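Pasting a structure below so you can have a look.
Missing here is one protein chain; the remaining ones are kept as they sit in the complex.
Take a look at subunit A:
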Amino acid sequence: MINVDLLFSIFSWLFILYSVIVYVGYLLASFFSFLELRDYKQNNAIENEVPLLKTSNLPAISILAPAYNESVTIIENVRSLLTLNYSAFEIIIINDGSTDDSLEKLITTFQLKLDTSPRYNFMHTAKVRAVYKSKLSSFASLVVIDKENGGKADALNAGVNLAKHHLVCCIDVDCVLEQDALVKLVKPFLNATKRKVIAAGGVIRIANSCVIEDGKLVKVELPKSFIARAQLLEYFRAFLMGRMAWSRIDGLLIISGAFGMFDKNLVIEAGGYNTDTVGEDMELLVRMRKMMIKQKIPYEVGFIPNPLCWTEVPEDLTILSKQRNRWARGCAETLWIHRRMLFNPYYKTLGLLSTPYWFFFEWLAPLIEFIGILFFLYLIFTEQVNWMYSISFFIVIYFLSVLFSITAIFFEEYSFQQYKNVKDIFKLILASFLEPLCYHPLVMWYSVRGNIDLFSRKKGWGKMTRKGFTK
């Protein structure tokens, strides 16, 4: 027979310890995010980006966009990329063994022809069948790689191999970039002084319900469905609070795969994207940072809080479950690959703060929560629940979750206020109250499933079906 009182006591103390750590972490995150956002706003108070578009000194960028069966939207997306405000860039579309007519569409629309110029494989990838360039001078910056299927990481490596320029910007081909996204994201590289900038990332915003015409964002709207709104809150928390704070203390471990810029030579030196993990974006940055620390080269990772990249989040639970499953596996795999960094003072902030945080609060948290729920169910079935304890625990957790979301809304309001309508603020506040009850348990379960799949050796990305933006 389980000694319930003892278990309650242990559980309660652990809970208090955990909540104190979470609360302190949350306070610190808010504080550092606030400082970072304030500094960013102050530093950019009179920023003039026109000179960047008129100079010949701007570093050229290679945009890498892997595509797998994107036939429906690929032409519109490439057209949108071609109109980005930047003086020198090439777009490399990597057709990763699509089984639809993506390649044929690209060849016909952009009048592509085979390119036989020399190539060098800095990194091994699945076989590249052909490289195409346009016959038309108006699409001279477009390159299409046709290769056998090898997954997103492999496709990106093929793109890095072929990239002409020193900076590579890796994007998801179905994302909508702001017209000045490249100009803004390149800034950390331009402002580098004594420390080498190895990568820069930006905030990813949610495009569901927004008005998008010809691949360009025309009007920002609050997502109509609750599930997308809940994800909006998650993104606020993750980007405006989490990553801004990590950026402040130089502890950023991830640059979103949807939009990030890297020093190409360092990516190659680090060995490129890891094809054995589904969390290739996080894993690459961790490996690059590790490499710089080992080489004792002063470096930094830039982070731009402006909304630069808009993406559609899943509104269908099946697709959401696959996405979260993949994120959970990616996180666990990266932590496992770099387990030696955990609590290792050699890696300073990364070893002592970032990796422990990811271990306890990103990877372990859903598992702890799940075990907690199982334990609670056991107590209910055995009629051993102390309802006074349980309800008081529930109240404190619930309000802490809501507070966290409301603080994230404050940061949105303080920084870039994309949702101008006062009604939208109230809708977001309402979503903050509902999210812990109606949405969070789902994503917790999807993360648990991700871990189960990881241990049962299930791999793969899972199909991500999008509704599409075209109006």
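The rule is short, and it goes like this: contacts are C-beta pairs under 8 Å (C-beta built on N, C-alpha and C of every residue); 3 or more make two chains touch, one makes a residue touch a chain; residues count from 1.
To be clear about the criterion, contacts and distances are computed from a predicted model.
As stated in its UniProt record, the chain not included in the shown complex is "HEAT repeat domain-containing protein", which appears among "HEAT repeat domain-containing protein", "Xanthine dehydrogenase family protein", "Na(+)-translocating NADH-quinone reductase subunit E" or "Peptide ABC transporter permease".
Contact with the undisplayed chain is limited, among A:Ala140, A:Leu374 or A:Ile395, to A:Ile395.
If you put the hidden chain back, the residue from A:Ile249, A:Ile319, A:Ile429 or A:Leu442 that touches it is A:Ile429. Summary of contacts with the chain left out: across A:Asn3, A:Gln42 or A:Ser456, the touching residue is A:Gln42. Only one residue from A:Ser19, A:Asn85, A:Gln179 or A:Gln418 touches the chain missing from this view: A:Ser19.
Although one chain is not shown, part of subunit A still touches it, namely residues 12, 16, 19, 42-43, 45-46, 48, 50-52, 54-59, 117-120, 122, 187, 189-193, 265, 388-389, 392-393, 395-396, 398-400, 402-403, 406-407, 409-410, 413-414, 417, 422, 425-426, 429.
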